[in-house]
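Of the protein chains in this complex, one is absent; all others appear in place.
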Amino acid sequence: MIFASDNWAGASDRIVAALAEEARRIAPAYGGDPLTAAVQDRFCEIFECEVAVFLVGTGTAANALGLSAYCRPGGVVFAHSQAHILVDEANALEFLGGGAKVVGIDGEGGKLTPSALSGAIARHPRAFVLHGQPVAVSLSEITELGQAYTPAEVSAVSAVAKEHGLALHMDGARFAGAVACLGLSPADITWRAGVDVLSFGGTKNGCLAAEAVVFFNPADAHDFPFARQRIGHGFSKARFIAAQFAAYFEDDHWLELARRANAHAARLAAAIHNSRDARLALGPAANEMFAIFRTSLDARLKAAGAVYHPWSPEGLPAAARPGADEVLVRLVTSFQTTDDEVERFAAVLTAV
Amino acid sequence: MIFASDNWAGASDRIVAALAEEARRIAPAYGGDPLTAAVQDRFCEIFECEVAVFLVGTGTAANALGLSAYCRPGGVVFAHSQAHILVDEANALEFLGGGAKVVGIDGEGGKLTPSALSGAIARHPRAFVLHGQPVAVSLSEITELGQAYTPAEVSAVSAVAKEHGLALHMDGARFAGAVACLGLSPADITWRAGVDVLSFGGTKNGCLAAEAVVFFNPADAHDFPFARQRIGHGFSKARFIAAQFAAYFEDDHWLELARRANAHAARLAAAIHNSRDARLALGPAANEMFAIFRTSLDARLKAAGAVYHPWSPEGLPAAARPGADEVLVRLVTSFQTTDDEVERFAAVLTAV
Amino acid sequence: MIFASDNWAGASDRIVAALAEEARRIAPAYGGDPLTAAVQDRFCEIFECEVAVFLVGTGTAANALGLSAYCRPGGVVFAHSQAHILVDEANALEFLGGGAKVVGIDGEGGKLTPSALSGAIARHPRAFVLHGQPVAVSLSEITELGQAYTPAEVSAVSAVAKEHGLALHMDGARFAGAVACLGLSPADITWRAGVDVLSFGGTKNGCLAAEAVVFFNPADAHDFPFARQRIGHGFSKARFIAAQFAAYFEDDHWLELARRANAHAARLAAAIHNSRDARLALGPAANEMFAIFRTSLDARLKAAGAVYHPWSPEGLPAAARPGADEVLVRLVTSFQTTDDEVERFAAVLTAV
Partner (left out) sequence: MIFASDNWAGASDRIVAALAEEARRIAPAYGGDPLTAAVQDRFCEIFECEVAVFLVGTGTAANALGLSAYCRPGGVVFAHSQAHILVDEANALEFLGGGAKVVGIDGEGGKLTPSALSGAIARHPRAFVLHGQPVAVSLSEITELGQAYTPAEVSAVSAVAKEHGLALHMDGARFAGAVACLGLSPADITWRAGVDVLSFGGTKNGCLAAEAVVFFNPADAHDFPFARQRIGHGFSKARFIAAQFAAYFEDDHWLELARRANAHAARLAAAIHNSRDARLALGPAANEMFAIFRTSLDARLKAAGAVYHPWSPEGLPAAARPGADEVLVRLVTSFQTTDDEVERFAAVLTAV
């Protein structure tokens, strides 16, 4: 009954098998191998357009490198106040972006709204050098609060970004979960909605360590190979990341894994709904939700072996403030979550 | 018959099996898992002292992060003119070291000598701010030209470094090969000879992507977790690097793999020695050598399917200059090289 | 009638005369001259303790270099939401601090309060690498909203900083104004109240370009000469900054200049108080205030030749929100402001 984080999950059997097969081969280093080329082609198919794709080892590298392609001296990036790039990446973007500054913007469910974004950009007029120069906007699909932007919402943010000449980055650490829950094509929620560069995550959804930076305007990636190499994300045996993605995409395995995690989350949410001792603070669009538990329930769950994290109400709706004998928690499912885990957890939740 | 680079090799079966086993588990993220802790202990045993160990994904990250722990504003690092950190890491140290400068020093076989090092440091007197401040010396064991420093040679370099208050870094991308060919303990060629920080490589010798930064003075590592995270080398599923190292060390698998690669290299060198159409420019200490082939031999080898890189004579002995109808090449073996490959290559070399 | 900014002022005659005198001399470069040494001694006297002093050309350089002495990888600096280092220095600290992040904290009058600071630090627990590592707190004396911290207020902030092992930086762009208005010794409002490093400004108060970074723990300045040189603030003719400070300090010229500016501000504030068409939004502690003007008054003042900036109510008290036919403005006096200017401005303000 581990709902701590999808980062705690292991890896899918199919992906491990693909690694094992590739391990027996010998092939050119640094991405000059045929498998890496094939995976790049696969990304073009999945996104239904010509993209420039670069494999890296972590989501932090993907986000900071992807955004840094648009950073310039004194660069200002706009993101949600809870954005991973702002609070959870140990200043990667500030460092890799040559001293970039991330301006945090509040918004419900972890989403940027066009009006709040416009206001923040307006406080950085182009001609006023001291405030720095706006360069990009970043949003997370799934958001850090577990919600999904619709294509219309992404487009609305993009319209504001484009009006000011800013690039639009999408942190897709849980991109598979978004595609799965929205039931839309990858193209629809990215470039067709105005996204310029995507951090495409595999690690949280069944890979061991596989992330990709996808540029929808390949010319933007001119310096990327050098930027990636100088922080050691140009792997000598890059084909081992490619092998993960090859298996991830085969037979829509990536979507199957995400649907599994999402389905588990929906069942957990239903159980919370039916519990006298719990209520949802913010339900899941994909595999992450926030709930308020009575402390007595919290104790019973832990006694039963459940693992999950307490959470801070920052950024959550006012209704998410826990009361005196309550605790706010985050629950995350993964492809590795089992029916048995969910059932046992639900049983404790709904026990009278 | 692929002797292009040990970066072209795949991964050892035992290491892949370890990954597969770990993939089925669920465990805390970002290195908070028991396997990572166990591997850290294992490094202490192998080096016979308390060390601070950090796992990263690539050798470039290991080198630049390890050295950057000693970099300060205007920092100057001294290394061999052929050092990987100077010519082959896309300025990783210059970037991660906050604008560090690497001063290249010539020396036979890719080795720094105490006198050349002293001379270079002397040109950067402490009080002369404009020249920057010396902070560290870096040497490679095995060198980029395939040679092994003896502990006495490392100690002599270290003595100069210490005299000037400089840290000593060792790039051990092929550290296993060095331990195997020298027949000495890891401690003897590192901290007992004055090394402060080691980039311990696994990738070239049977891992998929596993490198470690080993600090012999754990206090030097104070900022390392932050420095690693901000370039995205703090992996969320760090235990998959740990799993590779666990298998790498079990039953001295790492030394077995290195001995295999070294033995193949020795056989290749012998065949070159016996060839009328080839001569060694610089023989192997471990798994890398440089040879001069007649162009006719070069053509025959390629026709037979051999793959290897032509090389530049820079840094090699004067005798290594190829003549009019000759070509200088580099040959590298790996744990994955087969007896059959070596025999077939030798047959072409010595055919009359 | 120019009340736009003290950055618009020229330079004091005495300071210009000192430059002219020094210009006829020949002396060692890069601060190796006797005048620079004498000025360093003078700083020790003024602060009644041994300090390490470094001259630089601008306040942005002073702030970012001074703070960067305490920055470490993933470093987090806490400052007021309106702090110059956060909003008006084009990411200098983010860049020079190796990717530092500045966390903005709200507080009345531009002041940090101990409780708000504690709360912000608590959200960055040491062991949680992803959030970065807190390294320093910065406050501005005079604040960006024109207010003066008392020594007790500085001490209270310092106590929180020290509790968490953080350095305390003071942005003293208007330090002379603070000393003049508080009537306290420079030592009392800096190191005796827990300040570790001070940006000591001269430019806004009669110098042409003269700023100093003052370290109260000289050992903290170990790398400063290199950090300063590598951004080109180690001037070859550094003695021309020293000459400005020498004249600035002679006969307490610096305090005389500041008192003049402050006195002008007090008279302006009194006139606003007496005006039917204006009210103070936030009065001056030193030479800066915020006022709300009826638009009709605003038009009359401009017609009379007055120059000042409209301002945003962000960070100002709720009472500072201008109404429908009102405008919020900032007024700044300087040593160069004349009695005549103030009188003419006051006359328009109080005309019926």
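Chains: A, B and C, in written order; residue numbering restarts at 1 for each.
The working rule: contacts are C-beta pairs under 8 Å (C-beta built on N, C-alpha and C of every residue); 3 or more make two chains touch, one makes a residue touch a chain.
What you are looking at is a predicted structure, and each value in this text was computed from that prediction instead of being measured.
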Which one, B:95, B:175 or B:335, makes contact with the chain that was left out? B:95
Which listed residue, C:92, C:117 or C:247, touches the chain dropped from view? C:92
Residues of chain B (touch criterion as defined above) contacting the omitted chain: 73-76, 87-92, 94-96, 98-102, 123, 129-132, 312
Note that chain C touches the absent chain at residues 2, 4-5, 7-13, 15-16, 19-20, 22-30, 56-62, 64-65, 89-92, 94-96, 203-204, 208-209, 226, 229-237, 240, 336
Which positions on chain A touch the chain that was left off? 30, 72-75, 98-99, 129-130, 132-133, 223, 225-227, 229-230, 234
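Keep in mind that, in the parts below, only the chains that are shown with their structure count from here on.
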State which chain is most central when centres are taken as means of Cα atoms. A
Averaged over CA atoms, how far is the centre of chain A from the centre of chain B? Could you give it in whole Å? 35
Report the inter-chain centroid distance for chain B and chain C in whole angstrom, where each centroid is the mean of the CA atoms. 51
When you check chain C against every other chain, which residues touch at least two of them? 73-75, 98-99, 129-130, 132
